[in-house]
Structures are given as structure tokens and as C-alpha cells.
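The other protein chains are all here in position, but one chain of the complex has been omitted.
Order of writing sets the chain letters: A, B and C. Residues in each chain are counted from 1.
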Amino acid sequence: MDLLWDDKPKEECGLFGIFAPEKEIARLTYYGLYALQHRGQESAGIAVSDGRKIVVEKGMGLVSEVFSPDLLAGLQGKMAIGHVRYSTTGSSLLSNAQPLVVHFQNGMMALAHNGNLTNAVEIRQELGSQGTVFQTTIDSEVILNMIARYRRHSLEDAIIKTMIDIKGAYALLIMAEDKIVGARDPHGLRPLCIGRLGERYCFASESCALDTIGAEFVRDVKPGEVVTIDDAGLHTRFGTPQERIAPCSFEYIYFARPDSTLDNLNVWESRRQMGVQLAKECPIEADVIIPVPDSGTPAALGYAQTLGIPFEEGLLKNRYVGRTFIQPTQELREVAVRIKLNANKQVIHGRRVVMIDDSIVRGTTSSKLVEMVKGCGAKEVHLLISSPPVKYSCYYGIDTAEREKLIANQMNIDEIRRFVGADTLYYLSEEGLKKALGSDSVCLACFNGDYPTTVPKKFSKEDMEC
Amino acid sequence: MDLLWDDKPKEECGLFGIFAPEKEIARLTYYGLYALQHRGQESAGIAVSDGRKIVVEKGMGLVSEVFSPDLLAGLQGKMAIGHVRYSTTGSSLLSNAQPLVVHFQNGMMALAHNGNLTNAVEIRQELGSQGTVFQTTIDSEVILNMIARYRRHSLEDAIIKTMIDIKGAYALLIMAEDKIVGARDPHGLRPLCIGRLGERYCFASESCALDTIGAEFVRDVKPGEVVTIDDAGLHTRFGTPQERIAPCSFEYIYFARPDSTLDNLNVWESRRQMGVQLAKECPIEADVIIPVPDSGTPAALGYAQTLGIPFEEGLLKNRYVGRTFIQPTQELREVAVRIKLNANKQVIHGRRVVMIDDSIVRGTTSSKLVEMVKGCGAKEVHLLISSPPVKYSCYYGIDTAEREKLIANQMNIDEIRRFVGADTLYYLSEEGLKKALGSDSVCLACFNGDYPTTVPKKFSKEDMEC
Amino acid sequence: MDLLWDDKPKEECGLFGIFAPEKEIARLTYYGLYALQHRGQESAGIAVSDGRKIVVEKGMGLVSEVFSPDLLAGLQGKMAIGHVRYSTTGSSLLSNAQPLVVHFQNGMMALAHNGNLTNAVEIRQELGSQGTVFQTTIDSEVILNMIARYRRHSLEDAIIKTMIDIKGAYALLIMAEDKIVGARDPHGLRPLCIGRLGERYCFASESCALDTIGAEFVRDVKPGEVVTIDDAGLHTRFGTPQERIAPCSFEYIYFARPDSTLDNLNVWESRRQMGVQLAKECPIEADVIIPVPDSGTPAALGYAQTLGIPFEEGLLKNRYVGRTFIQPTQELREVAVRIKLNANKQVIHGRRVVMIDDSIVRGTTSSKLVEMVKGCGAKEVHLLISSPPVKYSCYYGIDTAEREKLIANQMNIDEIRRFVGADTLYYLSEEGLKKALGSDSVCLACFNGDYPTTVPKKFSKEDMEC
Partner (left out) sequence: MDLLWDDKPKEECGLFGIFAPEKEIARLTYYGLYALQHRGQESAGIAVSDGRKIVVEKGMGLVSEVFSPDLLAGLQGKMAIGHVRYSTTGSSLLSNAQPLVVHFQNGMMALAHNGNLTNAVEIRQELGSQGTVFQTTIDSEVILNMIARYRRHSLEDAIIKTMIDIKGAYALLIMAEDKIVGARDPHGLRPLCIGRLGERYCFASESCALDTIGAEFVRDVKPGEVVTIDDAGLHTRFGTPQERIAPCSFEYIYFARPDSTLDNLNVWESRRQMGVQLAKECPIEADVIIPVPDSGTPAALGYAQTLGIPFEEGLLKNRYVGRTFIQPTQELREVAVRIKLNANKQVIHGRRVVMIDDSIVRGTTSSKLVEMVKGCGAKEVHLLISSPPVKYSCYYGIDTAEREKLIANQMNIDEIRRFVGADTLYYLSEEGLKKALGSDSVCLACFNGDYPTTVPKKFSKEDMEC
């Protein structure tokens, strides 16, 4: 639907949870999800527990579209968990929305899940061979069935046992009648952090959601950790075997909000550092540095500051572009990108331009932007990318294109340069990225194929979804 | 919401299913459900199978509100089952809508269900103790889990085994990838019939749905029978122990459409015969016979014809009253009934009036109607009811009021007469009703407490729903 | 859209107005319009005045669809007028919805109008030649411009002067800041009556709206009368030249609600008398008399009572058919009528049937019904129509088909009989209709072309609308 944004990978989910009987927990969850809206725009849901039963509301669309004041007012309780989701289109969308709520022998529980299991198909088959029926195609239903199998244990123990069985990437929030349990896969692939609001605790996928509700950042949930928040405060458990730590680097490159801090690294600053590294690796003699807004901005600033070249706004966004608009017909195809971005001739005309973007997936948008900038009279257009070429699929909850559609999987860098029409095309090196992130232990699998887990032989979107 | 219609019992579901690869099966199901709309107005759904997978669409509201031409066009396949449902209000409504579709080890199946199990709670507990999770509060999920337990058998055998385990009232349509199975509980409490369209077969709760799509009536599904329709035609199986046959008498008295024929008895004619019996049991010297439209009309005609007194329309309905309108405030409370029914003074003024209704549940509407007729200058108002007093709750899928709200459970007939303000109040006797129905083996439990099955000790709406 | 109901003429508007500062005037108007919903289902509107300014809300759809409790609560004031409208489709629908509200030199005024002017085009041209601009294509805008021209007179005098200028059929409600004026054309073509609620007065197109809100019927507005209701009560004025009195006979035959009394004649009784007259003119030896519901019912009763033949329900309506449903494709065309009406075989099989309908416009539905009844095994089907053949267009606010589509304009009666496939076809005579209505001075122009006013040479729907 969206020519420009379609050319970026998609994050699949955002989570928020809070235990605070004396507060308006549904409203706080609403604002928390609002802050995490960039992690998923297709569906949103909030489940609340009043200590005895769990009630859930979910729907298709943005948080602000799904929840009316009336709906929110109906969600009273002591604690809440919420979920936003990106998903493929299809008629079964709503049934796949989260949180997913089930009744089981110990009562009710609700699950919100971000990430993808890599052995969900195998576990589904195993459960099916025991007579289990499934109503959705999402991993979350597998996880809830596993926990119910371990129902004779405490909820935390049942979750740890389930975490030993399941493989892949996940951040989980599981709400029972009287507590919320947050857990993160042993690799720490997907983010999850803890906040404090007065005496009470909350969870969020990113720290920006804590800022929004005025909560104080406490710490990240550790890889493999199981954290419970309830009437007595915060409790923690570990129980899964230790694994290679590998937080997703793409959260820093593109997904996470720049004002979030994940695993002790500020996202905006990490992006600026990518620009600094780019300046070291590929300094270009230019008149002006322009970002592809908004995610290219901090890297462009870092690059400009390092080289002492002016940073200006050469591409300007239409701030009113929504998720939907009527697509141009063939005759008006060229209009599509211009609806969202317009080149600012004044800044560009007669100049040597360095344009900085965070990544290239299929290359179609990049070529349109280079053309637009050249059309405004730029003398040279140098395209610098603040991450390495994306060559491999992600099995951990990121929807890049299929491997065959990744331009860097099909062409070498000079071919891509010619395809997009730039005078220079340079990608940040893996080493440069690691330096910018200040860490060697991040997941770079989409760049180099070095997956921290075994991955499924064949993998279809239908098999596994967050 | 609806002062007038709220004072009637509610039927809980209507079913339609068709196997016809060469026809527009979703459209035919749409029209079939349209004809059965009186059996449930809260939600509607259609599931289709193309021989390999099942797709379902469902939503809240009338059939015409849930299905757009686009939605219907998306439902392509070889066979379809559909469902309309009456239900209580609440946020979990949509998740309880049917057909319910599940994946299990043998593939997919969809279920549409009319009726109530009387041992659903026990079976749920049993399944829960084995680690099963439930996502709805409806009986149908229990039934599907049972069938999945018997997955090593053929679908028909799995259904028969399940029917031996479950107790209560049900008509079922179960669609697998390649067939539709229809089944009726051993008592025949809820109706289900078979139609033929060319070489192909279909199922419907009432014969009026067959008429609507131009299908020929074949026969009723027999109590305890399991009928399969597939590419090879029609197959039948019996396997449950024989039980006392007891079709629901309220289908004839109020629920079913008058143009339907259930178990070989035309509903309109059965109602006319109730009027004939009323005339024999309680002949009144009057000037005019008026029905409470529309369900009281055939009995009023039978009564009038038998006694030779003119039948006229003394109460007229607003044909545009929908399910929703803005309720009168306290100040305008008296408007509520007049929005729907208006007395026709010309017919009533100065006359001795016999007013015939099919049943009284709480008595509030009856008292308003008597007052309205008297207000138009009737000399006498005699209220005759074409069924016996409703004194007991139904456990088989009919939502009468709770027992304490049934006026006949709280007052004797003369007290009721004074409450409604009529000069005479007479209820048809059980004997008269049986004569009108031409049968001794009907379920009269709501009148006399003689339930054809064991019934649960305590029963809450939440426990069991169709 | 509606195969069955499309074959009936369409009434174009319904009016309601009330002056009652101490009451919930918007709610009362809502219920009044609810009772008049049969007079127009395409748009609805309510305007209120608080004594200083007029506020209006209107929208497309039924009264219950247009007005939410919130919208209604926003309409506070001392008096209100409301309007329901039938109209042709088209994008400009909403702008043509009423009441129409204007600012002029004396303040604000709102107009609700039922009927059609026959000289609207001429007046529009005259006003245009003086520089007037028009924003709608409805007569009402012409009327308001005329009243503004006479702004130096009192509102009542300005209305009388306007009534002398305009020709045709109209009932009008004009609300200024401090009063409501009701007026009826000098022929009395369109109905309007006065009610009393406590000390306050109201207007309605039909008396059934008075019953609904609990108001007492006072009297009809007289042809040519101008009635004001305000803080001081009820005032009346006459001022237009006297004309031939000719209330519309089709209000009795089909449009008006049977529980209404118009110009001192009860609609239901007038229809029953049409059946009595039919019995005198065309007695048939039959086994059963069946109506085409619902408008054919009283005539069928009158016919049956007069001849002593049983009246039964041989055709039954689906009470849940709404205004919209997905149309059958060509393959399923025959389903269309069966969705709305189903024949009751039990009543029809093996019998000689007299079927009574109120009118035939194009004949398509009649032929389908005869076929359906014969298909159920009727030995004979005699179709009797309780009005004369419709041969001429109406210029007074009724949308019959164009003259060429009127079957009685194209065929003689025996040809129509063969077209519909009946054994007998008989139309009530004009004399019989007059006897049933107890009056010689009704408008029968659609039957005999005797128009009470001069009519436009050429006439297109676009020129003039209520």
C-alpha cells in the first residue's frame, strides 16, 4: 500500500504491561501502546485482570482507532497487558490479534508476544498428535498450550519449562489473575524493559513508553530472565540454559524509537555514531549532507559534524500522510513518492549532495529519491547507508522482504549503485556498525547469515507469526 | 433494549449448510441464513471449504449487516455452513460467534451449533484437567475438542462417540475439508432438516430456508441421526442409544417461522389449531377477535373461525421498528410500547374484545397492551393465551427469563389476570396444546418441569451457551 | 434495490412539529418521525429553535440510523420540526435533505415540506433573473426565497402570499425563532393534522404519530389553512382563494399507516370497505381468501367477511428483511421474491384461492406471487385489486413509475391477467373506491387523469422534489 514505507522491514510487535491496582491501568496501557505504535500498526489490544477474571478488547487499526473512551472505561482492573501488531493482510487478521486470552484448569491467562519461534511447527504437530485443537495460526497459542501442560507447576515454573521447549526470539508478557510475568528469550533477541511508577512496576518493549507514562526506567529484562510483578513488587527467576547473547541490531538501525534506550544504549546516539563511523570509512567532499527523514537524520548529523559539512533538510516529509491514501494509477505513478517526500530545490540546486539513509531493502525507493534530488539540480548525489547490505532473511520477528527480493542478495554493490543512479553508494561495514553499537555481541544475521539459533529448513509466513 | 420483544423468550441459533461445488455456496448460505434470521440477530457467520482449507467470516449484527458483497465474494468453495446467533451482551461477543473453526491433527473443521449441552461444565473440567485451553465460553469449543480426541476414527465415528459423551439439546453442522455432517440430539429437541437442490443436498434449522433458496424438502434429520453430505450424495448413520423423543413445543408456539414445517407439522396450522382448541376450552361472547401481531394471528383466526366472531386488526405494528432506537427517558416511558404497536380505535371502540397472544413471560407487555386497548374504549378485554403458563426454565437453548421472573412462577392465574388488567385471562391447557400439535411426545418442560434429560443442579448462562 | 417493494409507488415525505418549551421536544419529534418512517426512508432531519437561533441535524438513512442519543441530546430548544424523505439516489442527496434552514433579514427559519409544486420551475427562473442563487434542487428552497421576499409582512402573511404564488400539492411546517406555522395546499392534496399534548400543540402528517407520543388528536389542518402554534396556543388564518378539495386517495389505498385517521376517515377501515366493495362487485366462489401482506390484509378481511369465506395467511413475510441485502445474481434471480415472502403450502394446496392486493404498478411482483401460489398447488388463483388501474403519473409528491412503465397504461385488463398468470383479475371500480372512502371529492388523477390543478407540460424528477 505504501510505496515508500513498504520498502522498509517491518517490526512485528510491541508490548506493554502494568500492575497498579490503584491506578487507571487501561489508560496507562493505552498511552504505553501509543508510544510503541511504530512497532505495529495493524492491530491493538488490551487485556485487564481484576484479580478474578480477565477481560480483553482488541481490534484492527491503530491504538487510537481501536479504543474509544467507552471501550477503555470498560476495562477496569488491577493490572493490564497490551499489544500492538504488524501483520500480513487477510481475513483472519482479527482472530490473530493479541493479547490472546484462554481459560485453563488454573483459571485464565493472557499472553502478549513479540518475536518468532523457530520450532513452532514442530511443537504444534506434537500437540496436535495429542488431540489439541488450534484456533489461530500464531505462535502465542502454542506457548499458551505449553504453559497449560505444565499447569501443575507455579506459573513461573511452567513458563521456564516452556522456555526450555521453545526456540527462537521472544519477549513475552503473561498475565494471570493476580500477576504479570515478563520473559525474554535466552539470546535477548527482542527487547523488554522494566519501569517503576511510584511503588508499582511495569514492562515495555522500549523505554520511550516508560517516559510517556512518566515511569522511571529500572532496567532491561535480561536474556533468559523471568520477571514477575505483583502485589508484593518485583521478583526474578532464571532457569533456561545460557545461550549466546545477541540483541537485534536492526532495532538500533531502524525500528526502535530514537528516544528509547535498549540494553543501555541510546538509539538516537547509536545512529549518530553510525554516521560518525560512516564519515571515518567513507569521507566525501560535498557541499551539503541531507538525511532521508526521519530515520536517516541522526546518522546524517554525525556524518556532517565529523566532516564539518553543513547538514540541511533537502527532503521534506508531508506530515499528514496516513497509512492509507488512494494509489496513483499507472499514468500518475511518479506521484507516489512525491506525495510523501518532496525535494527542497533551494538546498540542493547546484550542490554536491551526500544523502544518508539507514538501509536499502529492495532499492525502489532509493532510486526514486536519487532521481528526485538530481531533478532539483544536484551536481552529484552520493548515497551512504548507515548499515551493511541486507542479504539474509530474519527468523526472529522482522519482516524483511523474501530473500530473492533483497537487492543486496541479487546484485553487488556497484550494480546496486547503478540501479539507484547514485554517483557513490557506500554501506557501513559490519565492523563500523559494531563500533557504533559499542558491542560485538549483537545479531547481525540479516547481514551475514550468522544466526544465533538453528533455523527452520523451510519457513513460511503462515507457519509462524508473533 | 426492546420492551416489547424483550418480553418473549429468545431462540439461540439457526443453522444452514450446503454441499454444492458447482453453485454459489456462500450466497445460498447467505439467503438461507436470511430466512432464519428470526432465530438469532446478534451475530452471523459463514465458513466455506474449498476441499483443502476452511475460511470463515463472522461478525456482530444481522446477516445483511455482517456480509457485504465483497466479503461474500471472498468466500469461494465447494461447501459452506452458516450460523445466526442470539446471545447475551458483553465484550466477548464476537469471540463466541460461530461457525467456530479449528485446526487439529486431521486438518481443519468448522462447527455450527444450535442448543445447549447439560453436561458441558463437567466435560470442560475433564478436558481442562488434561491441559486443554479454551478461548471461548461456548459449548461448541467443548464439542470440537471432543471430536479431536477421537481423531483416529472417521469423522462420523468421532461425532457419534462425542454424542454419546455429551448430554442435552443440539443440532450440529460439522464441516471438514470434504464433507458436511449434520446431527441432532437423541431427543430431537432442536430441529434440523434436509433439502435437495438439483443433485446436491443441504441442511437447515427450518424448512422455510429451503423454500427461500428454491430447494426441495427431503425430510427431517431424525433424533440421534448423523447425516453426511458430500460428493457422493447423502449418507446416514445411527449410533447413540435411543432416548425419549421430545421435540420442543415452543418452536411451534412462538419461535419457528409460521411457513416452516418441522417434524411433519406445519407451524402456521399448528398455531391455528391452538386457537381452535382455545375456542373449545374457553368460548367467549365477544364482538371482535384481535391478535397480538404477528405470532398471535393464526391462533386468533382459528378462534374466530371456530366461534364465528369477526377477526380484525386491532393492534398495528410499526413495520420500520428496527432492533435499535433511542429509548424513551423516564418522562416518556409510556411511549415505548406505542413506538411498536398502536391500537386501532375504529376496530376496538365500544366493543367486547378478545385479544389472543401466544405466551406471557413476565407480563409487562401484556399489561401495557390491555391498557392501550381499554384506552381506546373497549367495553371488555379478554386475554387468551395459546399455550400453558411458562413456569420452568429451559435448559435446551431457549432463553426464557430466570425462573423468578416468570410471572406464572410467582402468581396464580387470577393474580396474573389482575396484574395485566384483563376481564378474563385464559391459558390453553397442556392437553389442548398436545391436541393442537397432534402429538403426546413433545417437550413441555417449561410448562410442567418434565425434562427429557437430567438437568444441571445449578446453571448459569456463562456455563453453557450454544 | 427491492424487487418487491420497488413495485409500489413511493410517498415522498413525512412531517412532524411540536411547540412545547417545557418538554423534550427533540425526542418527541424523533418518536413522531419514527411513527412516520413509512413515508420516507432515505433521509431524516430535526431542526430545533431555542427562541433565538435554529439548529438542525440531518442525515441519510432511517430515523434510528441518523440520530444517536448524543446527537439528539444536542438538540435543545422550545420547539422542533422534523422531516423524513424518500428520494432518488445520487450524490447530492444529503444537500437535499430537510428541514432546510436559512438566515434572512428577519432572522432564521426552517422548512419541512411534503408534496410537489407544479410551477416551481417558473418561479425559480423568475427568482434567478433577479440574481438569486440556489444551492439545492428542491422546491423548498423556492418557497423559502419567496417568503424572504415578503419579509416585510408577518410570517403568516408572507406564507399566505407565497401560497397564492405557488401551485401544486404541499403540506408545510415553517419554524421561525418563536413559532411554528403549518399550512396545507388549497386542495388538501397532502395530509396534515394537529394534536394536543397537555397545553401544547403539535403537527403531524398522520394521526399515528400523535398516538405514538401520547398526544390527543385535535383536527386536520383544513385545505388552504395556515395554523400557527406558539407560546399563546393555536391561531388560524385563511387567505388563499378556494379551490376544489381533493385529498389524495392513494394515502388510503396504500401509503398511510392503517392506524391513522386522515380527514376523518380511518385508513384501516377504509381499506376493509374496499374489500367489502370488491365483494359486491366481484364475488368469487373460492375456498380461501389470502392477502398480499401487509397492505392487502384489511381488504382481504372485508372481502372474506362479506362473502363468508375463510381468511387465512397464505403468504408470509420475513419480518427481518431490511432495506438492503445482497441481490441474487442472475443464477439465483428467483430467490429475490422468496427472501421476502414465502407461500404457506398448508393453506393453499388443493384450494381455490382469492389473493387480494392493494394495487399493481408494473406487474412484475404480482406475476411472481401468482406463480408461487400456483407452485404450492392452488387449484385456482384469482387476483383482486382493491383500487382501480393506475394509468397516469402523479404530480403531487407520489413517485409512481414513469407512465410508460405503468402496466395498466400499456395493456388492457385481460392482457394484464395473462401477464400475471391469474385465473381472474379484477380491479375495484372508481365508484366502488369512492363508496369505500365515503366521498366524491378525492383526487383520483392517477386512475383517471382528472388533475385538480394545471400540470406542467413536461416534467422531470429533477425539476421538482419535495
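We take it that a residue touches a chain if its C-beta (ideal position, glycine included) is under 8 Å from a C-beta of that chain, and two chains touch if they have at least 3 such contacts.
Nothing here was measured: the structure is a model prediction, and the numbers come from that model.
Chemist: Determine which of the presented chains are touched by the chain that is not presented, and list them.
Modeler: Over the full assembly, the chain not pictured touches A, C.
Chemist: Out of A:41, A:132 or A:205, which is the one that touches the chain we can't see?
Modeler: A:41
Chemist: Which of A:339, A:361, A:406 or A:455 touches the chain that is not shown?
Modeler: With A:339, A:361, A:406 or A:455 as choices, the missing chain is touched by A:339.
Chemist: Out of C:81, C:112, C:144 or C:226, point to the residue that touches the absent chain in the complete complex.
Modeler: Per the contact definition at the top, the residue touching the missing chain is C:144.
Chemist: For the full complex, which residue in C:35, C:63, C:100 or C:390 touches the chain that was left out?
Modeler: Of the candidates C:35, C:63, C:100 or C:390, C:100 is in touch with the missing chain.
Chemist: Kindly state which of the options C:25, C:55 or C:316 is in contact with the chain not pictured.
Modeler: Residue touching the absent chain, from the options given: C:55.
Chemist: List every residue of chain C that touches the chain not included in the displayed model.
Modeler: Here the touching residues of chain C are 55-57, 74, 91-92, 94, 100-105, 128-129, 131-135, 137, 144-145, 148-149, 151.
Chemist: Would you write out the residues of chain A that touch the absent chain, in ascending order?
Modeler: With respect to the unshown chain, the touching residues of chain A are 23-24, 27-28, 30-31, 34-35, 37-38, 41, 62-64, 67-69, 72, 208, 211-214, 257-259, 261, 266, 268-269, 272, 294, 297-298, 301, 305, 310-313, 316, 318-322, 324-326, 328-329, 331-332, 334-335, 338-339, 342-347.
Just so it is clear, only the chains that are shown with their structure count from here on.
Chemist: What is the set of chains touching both chain A and chain B?
Modeler: none
Chemist: Averaged over CA atoms, how far is the centre of chain A from the centre of chain B? Could you give it in whole Å?
Modeler: Chain A and chain B have C-alpha centres separated by 49 Å.
Chemist: Let me have the rounded angstrom distance from the C-alpha centre of chain A over to the C-alpha centre of chain C, please.
Modeler: Here chain A and chain C have centroids separated by 60 Å.
Chemist: Just how far, in Å, is the C-alpha centre of chain C from the one of chain B?
Modeler: 36
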